[in-house]
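This view holds just a subset of the chains, kept in their places.
In this document, chain identifiers A and B correspond to the written order of the chains, with residue numbering beginning at 1 in each.
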Amino acid sequence: MTIQEIRDYLARFVGAVELVGKVDELISGPAKIESAQIGQVSFIANDKYARYLATTEASLVIVHKSLSVDEFSHRTSFLKVGDPYTAFVFLLQKFATPRTIAHKGIAISAVIGEGVTLGEGASIGEYAVIGDRCTIGSNVVIGPNTVLFQDISLGDNSVLFPNVTIYDGSLIGKRVVVHSGTVIGADGFGFAPQSDGSYVKIPQMGIVEIGDDVEIGANATIDRATMGSTVIGRGAKIDNLVQIAHNCRIGEDTVIAAQAGISGSVTLGRQCMVGGQAGFAGHLELADRIHVAAQAGISKSFLEPGIALRGYPAQPMREQLKHEAMLRNLGAMRDKLNLLEAELKELKNS
Amino acid sequence: MTIQEIRDYLARFVGAVELVGKVDELISGPAKIESAQIGQVSFIANDKYARYLATTEASLVIVHKSLSVDEFSHRTSFLKVGDPYTAFVFLLQKFATPRTIAHKGIAISAVIGEGVTLGEGASIGEYAVIGDRCTIGSNVVIGPNTVLFQDISLGDNSVLFPNVTIYDGSLIGKRVVVHSGTVIGADGFGFAPQSDGSYVKIPQMGIVEIGDDVEIGANATIDRATMGSTVIGRGAKIDNLVQIAHNCRIGEDTVIAAQAGISGSVTLGRQCMVGGQAGFAGHLELADRIHVAAQAGISKSFLEPGIALRGYPAQPMREQLKHEAMLRNLGAMRDKLNLLEAELKELKNS
């Protein structure tokens, strides 16, 4: 791509793009600012990297519009934008080699059930199995050995990697990405205790609903509802090995890091961020934009938007950090206590 | 189904069922008491829902035998039972749409090894692979793309969902359910350290034995024993993403919630309940009916049946709650200490 083509491409995503330098130099690919070579594009989003401006070999650098680059423009070209990091991410997308998850079209070995609707341009890989009455949107890609039960809806441009399993009735939006090994719609963990100590299974009759633009990592599990739906809101991002139990509702654009576990009937607000290995007790609610620290244990609802939670049982960050500081100070408390004891003894004896 | 048919069906599972109302009204399906419509069946198992008796649209409500319903029986029919919740669960099972995990019979694409015994009515899905000398019970269902190594026994009426993997020699009981992505019988994590810091693999020569009526969630892992067996007792229920290491023995009717991890050679008693993300050190034992709180870390054996454990390292609930209360009170302790210090100083100066 020429610098001009990069400029035009970025302008579609990040608005105004000012070019300082050569229009038609060819750019072969992206690189980090400290290791970029001639012909490559890099970026500076953070002042501490500005020192590389004078020395980088990159032919093109994406920088913030406020950065003064004129003294370097004789050797390097620049694209000035409002958010250089995001601009570079879009550029990475442009340079990324497209991955072949499944060859174009429907593999001869793919098993397509009765009454399945296949959208235009859909690709279904070898040995994939699609249950009866599924609706597959246009340009969907389904990897090899992935299994869909019946009555599943999969929106346009969604991608299921290989070895994914989707249980019956799941409703999945557009541009959803599900990585390998993930299981969507398995039965929620519901059993009614009997007087003899055994259990009777509670049929899990609900479904899973996943909004548009959701991405789910590898080997995650999202259980179907007992009745009604487990809901993953539009734009949510769920990392590897995350567990989402029956009847949860995950808000739009909420992000959940690896190995976190959300118990049954939990509601998370929009734009929350949940750290890795965090755990939630059942039937509680978090407001919008709440941040949960890694390994935290959330044992009750928090309804104030935008707060941060930490610890076990989790409490708002400020109290928890105060608490942790007090714990670290416990030795000094003990020493002071022993000193007072000695002084008091002395005072009594005198 | 008519109300009479529901009554007859329930009587097989929950004993005496008294009908107050119409025998032959048709019931189309189940619903929650607050949203049920005419023609639907619901239940009240908890006094706080009794207020809905006067207003529900449900045509049939399952209630406790002690509940007085005569004043509502002109508009609603009732089935009076000893345990309305369990009765409703059995009714849900009746109304649940049967899921097609694999079409009846053996898919042509299924690979069946040499010397495999197939029970009557077994269904094996597309691209499933069954190793040599496996014994598959009657009415077993094996989902597409599930793989069984050799010498596996699978009892009558068991169900393996798609994309399950069972390693060689596993012995699996009757009516066992294994959800997608779960791996049973992989090698235990055993390596002998060498003087140069590297490891030699300890062959894992044992197997996994799973009792009748066990249900295992999605993406769980149950490792084979080094020698002998890893044992999952009859009726145990194991949730998604649970890890059970080599040589564990899980008691009958014990329930283990999502993402819990049981280290090697742990023995859990019968009817224990283990919370989500709880972890166990190796080679320890819990007595029967012990409850382990979510995220707890069990570092030693507890041999008193029926106790509850919590915290890290876990201790009996009462001590742990006392400990947590003391921790919450740490600020008051510090304040009192500072006050005493000031008073003592004053006293010395006077």
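The working rule: a residue touches a chain if its C-beta (ideal position, glycine included) is under 8 Å from a C-beta of that chain, and two chains touch if they have at least 3 such contacts.
Values in this document were obtained by computation on a predicted structure and should not be read as measured data.
Here 2 copies are displayed; the structure file describes the full homo-oligomeric complex as 3 copies.
Operating definition for what follows: only the chains that are shown with their structure count from here on.
Chain A maps onto chain B through a rotation of 120 degrees [Cα fit, steps of 5, range 0 to 180].
Chain centres here are Cα averages; for chain A and chain B they lie 28 Å apart. The touching residues of chain B, counted against chain A in their complex, run 30-32, 85-86, 89-90, 92-93, 95-97, 99-101, 109, 125-127, 143-145, 161-163, 179-181, 213, 215, 217-219, 235, 237, 239-241, 252-253, 255, 257-259, 270-271, 276-277, 294-295, 312, 327, 330-331, 333-334, 337, 340-341, 344, 347-348.
By the touch criterion given at the top, residues 111, 127, 129, 131-132, 145, 147, 149-150, 163, 165, 167-168, 181-183, 186-187, 189, 191-192, 194, 197-203, 205, 219-221, 223, 227, 241, 243, 245, 259, 261, 263, 277, 279, 281, 297, 312, 322-323, 326-327, 329-330, 333, 336-337, 340, 343-344, 347 of chain A touch chain B in their complex.
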